[in-house]
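Apart from one protein chain that is not included, each protein chain of the complex appears where it belongs.
Up next, chain A:
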Amino acid sequence: MSGQGQRLNVVPTVTMLGVMKARLVGATRGHALLKKKSDALTVQFRSILKKIVSTKESMGEIMRNSSFALTEAKYVAGDNIKHVVLESVKSASLRVRSRQENVAGVKLPRFEHFVDHGAGDVKSDLTGLARGGQQVQACRTAYVKAIEVLVELASLQTSFLTLDEAIKTTNRRVNALENVVKPRLENTINYIKGELDELEREDFFRLKKIQGYKKREIERQQQAAKNFADEQYADISLKKGMSINSAHNLLVVGAEKDADIIF
């Protein structure tokens, strides 16, 4: 993976090291939180799925009952019930209201049905029906109940799809943090530490070198001084015919004892 060896391009200073460390802590905390959110959403997802499956089964049952009721009504009231109903359609009295619910941080839609009484009552318009009013009523109640179940199912389905989307994005973010952002930050921190260590080593090395120079300088001076002193003894011993030792005594020791010898 190309993200393994990458690091951010930064100036390797101590401040940047602090900044990178703070960002790594933030990324770690964010990663843990997002993982928790993803787990919570998955739990919700599974429970909604179970509800959807059971609701769909019961819906099949209810639709069958409604179809039976309709067949009965058709049998009793004659076949032109269809035309009467079709003609009498004006404005929907059974409508759906949509709200938003916040579940585990995700806005899920919820539908609920309600009857809008002001939009024209269908009951009064079935004037073409000669017989079978009771069956028609029974049929209508069956279908209204079917609508209730269907609206709830629609609500579950939309929540399901929205949750699916939300889980995908959250998982994408978790994976991004885990596989791209954190390794990059860690590599950057290691790089900065390495550079700082190397700078320190360079400094140390430079210090040692300079100490070495200074020491050699001092040694050389001492050597030069000693050579100079040796030359002086050699001079005196040559002129007066003494040994170097006695010349040394004359110069150094004599100066200490005899106050008369002044140089």
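Rule of thumb we're sticking to: a contact is a pair of C-beta atoms (placed from the backbone, for glycine too) under 8 Å apart; a residue touches a chain by one contact, two chains touch by 3 or more; residues count from 1.
Keep in mind that, in the parts below, contacts and distances are computed from a predicted model.
Enquirer: According to its UniProt entry, is the unseen chain "Coatomer subunit zeta", "6-phosphofructo-2-kinase/fructose-2, 6-bisphosphatase-like", "Phenylalanine--tRNA ligase alpha subunit" or "V-type proton ATPase subunit F"?
Expert: For the chain missing from the view, the UniProt record says "V-type proton ATPase subunit F".
Enquirer: Touching the hidden chain in the complete assembly: which of A:115, A:210 or A:234 does that?
Expert: Only one of A:115, A:210 or A:234 touches the chain omitted from view, namely A:115.
Enquirer: Out of A:89, A:210, A:224 or A:238, which residue would touch the omitted chain in the full complex?
Expert: Of the listed residues, the one touching the omitted chain is A:89.
Enquirer: Given the contact definition stated above, which residue among A:8, A:63, A:76 or A:196 touches the chain not shown here?
Expert: Missing-chain contact among the listed residues: A:63.
Enquirer: For a quick check of understanding: of A:147, A:177, A:196 or A:236, which residue touches the chain that isn't displayed?
Expert: Selected residue, touching the omitted chain: A:147.
Enquirer: Using the document's contact rule, name the residues of chain A that touch the chain not shown here.
Expert: Given the touch definition above, chain A has residues 49, 52-53, 56-57, 59-60, 63-64, 66-67, 69-71, 81-82, 85-86, 89-100, 107, 109, 111, 114-116, 122, 136, 139-140, 142-144, 146-147, 150-151, 153-155, 157-158, 160-162, 164-165 touching the missing chain.
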